[in-house]
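A protein chain is absent from this complex, but the other protein chains hold their places.
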Amino acid sequence: MIEIVETGPFNTVQDLGRPGYRDIGVSASGAMDPLAVKIGNILVGNAEGAATLEIQTFPFRLIFKRRSAFVVSGTDGNPLLDGIELLPWCAYNAEVGQVLELKQPPKLARAYVAIGGGVDVPCIMGSRSTSLRGNFGGNAGRPLEKGDRIAVGEEAGILPIPASGLGVVEPAVALLEFFPRSADGSLLIRALPAGEHKLFVGDGEAFWSQTWRISSRSDRTGYRLSGDPVVPMEIVEMRSHGVVPGVIQVPPGGEPIVQMSDANTAGGYPKIVGVIECDLWRLGQARIGTRLQFVRSSYAEARAIEQAVASYIEDVRRTSGQIKRALKAMA
Amino acid sequence: MSAIDFSDPATIAFLTDALTAASVAGLEISAPSGQLRIVISGAGEAKIGSNRSVQPGSVSPVLVRAPLAGYFCVAHLSGSAEASSLPRAICATEVLGFIRVGPVLLPVSAGRSGTVTRLLAEVDAMVGYGAPLFEIEVQS
Partner (left out) sequence: MIAPSNGHALQREILSSTKARARVSSIGSRSFLLEAPGDFDLAAQRRIWALSQTVKGWPDIAEIIPGMTNLLAILKETPEDPDVVVDRLLEAWDSALSIDLKGKTIEIPVHYGGQHATDLPALCDLSGLSDRDVVRIHHEATYRVFALGSAPGFGYLHGLDPRIYMPRKTVPSLRMEKGCVTIGGMQTGVAMLTGPNGWNSIGFAEMQMFDPTSASPAMMAPGDTVRFLPARIEL
């Protein structure tokens, strides 16, 4: 059990989402940075898809009502346990009554709190994620509020976390060659042309060549991009069709919208590109105001990145288990 | 010939490694400056007793050792690479470095407050279990 002591708006329980119900109009939801959820869960010994707390407004504080292993992943800010600074991406043990505090991180958007045993809210349609639009899932279908008491699952069979903690080289560093940074500091996001790409002048040249900024009208549903509007050469009327996170649609105003985790299941605006899935977590960590550039990708590149991410995750799983077992044996 | 400082952790570490490698059970050295006793207890673990004939209330060096074999790193690979200039005052829970195994980092904390005076292992190099990493001077 944990209790929320302080929280901003729109902090929710999220896991890897509930894909599979979009054919009945239910958004997949799930963490904006699923890689942080997987790594956090693996470090504390959970299944990689256990439910976590997604914190996107700060400060946030919770109190542990039971001795628990925990980790704060995804973020570049240092969490505090009873006022003592800890490392992000590093699992620790919390004693009963200890308070975990997250302050506004320096650069990134979202922090994930994974707890040994997982956040234990009811599993609805295969997931514990909060569906904010549908008002179900997660913690009573709504964001976290001060005073909420949330159950945590049993840590049965979980290996102990070493007393000084157990961390990882975070994905952005470990996988640097697969997630390059631009020279001018803007975020490079890889995408493939989508259905109506050819309707835009010069094969979407204006879209690919400019630096976009994430507008303030952005949330878990989608990010609006500010820049020079891109307008299709002809108006097409699309029949409503299924969409997935990462699709970039261009409404009549010419300001593109990237659909994110709470993406609607259907859409009809012209689609200029689709972000490759393994770059979505980086968008999920990009704040309002972040400058973005889109880079044309390929199926081969997308596969190479997916494989690199999968082997990193597997390596963390295997090695962290070995280390915990070795230290337990030596203790 | 300059005198060997038997309280030097590097010297102790060197001797310990040499004894372990040679499967020697232990060593005792007496000198005017004090006494050093190293007993190799097996599995590469050494018990070291160093007795300096100095006044109480002075500083005594303590070694922080590798809790595991792996690559030794000083700053968190993810965080700002704060140049760890030495000597530096630290508290007991402070993380001095990491042992990295693949992508996993095992923090190495000081275990006591004091002053880090020396780095004893090569950064980014592979270190064995029990290898000395830092020297800390503890105010007694």
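Per-chain residue numbering starts at 1, and chain names A and B are given in the order in which the chains are listed.
In this section, contacts are C-beta pairs under 8 Å (C-beta built on N, C-alpha and C of every residue); 3 or more make two chains touch, one makes a residue touch a chain.
Computed from a predicted structure; not experimentally measured.
**Q** Can you pull out the displayed chains that the omitted chain is in contact with?
**A** When the entire complex is considered, the left-out chain reaches A.
**Q** Based on the whole complex, identify which of A:Gly8, A:Pro59, A:Gly134 or A:Gly321 touches the chain you can't see.
**A** Of the candidates A:Gly8, A:Pro59, A:Gly134 or A:Gly321, A:Gly134 is in touch with the missing chain.
**Q** Among A:Gly8, A:Pro160, A:Gly195 or A:Gly321, choose the residue that contacts the chain missing from this document, as touch is defined above.
**A** Residue touching the absent chain, from the options given: A:Gly195.
**Q** For the chain that's not shown, point to the residue among A:Val5, A:Ala151, A:Ala302 or A:Ala326 touching it.
**A** Selected residue, touching the omitted chain: A:Ala302.
**Q** Kindly note down the residues of subunit A that lie in touch with the hidden chain.
**A** So the residues of subunit A touching the unseen chain are 19-26, 124-125, 131-134, 136-137, 191-192, 194-196, 217-219, 221-222, 224, 236-244, 246-247, 249, 251, 257, 259, 263-269, 271, 274-277, 297, 299-300, 302-303, 306.
Simple rule for what comes next: only the chains that are shown with their structure count from here on.
**Q** In angstrom, rounded to a whole number, how far apart do the mean CA points of subunit A and subunit B lie?
**A** Centre separation, subunit A to subunit B: 40 Å.
**Q** Flag every residue of subunit B that touches subunit A in the complex, lowest number first.
**A** 67-68, 76-79, 93, 95, 98, 100-109
**Q** Could you please specify the touching residues of subunit A with respect to subunit B in the complex?
**A** 76, 84, 87-90, 162, 164-170, 172-174, 312, 315-316, 318-320, 322-323, 326-327
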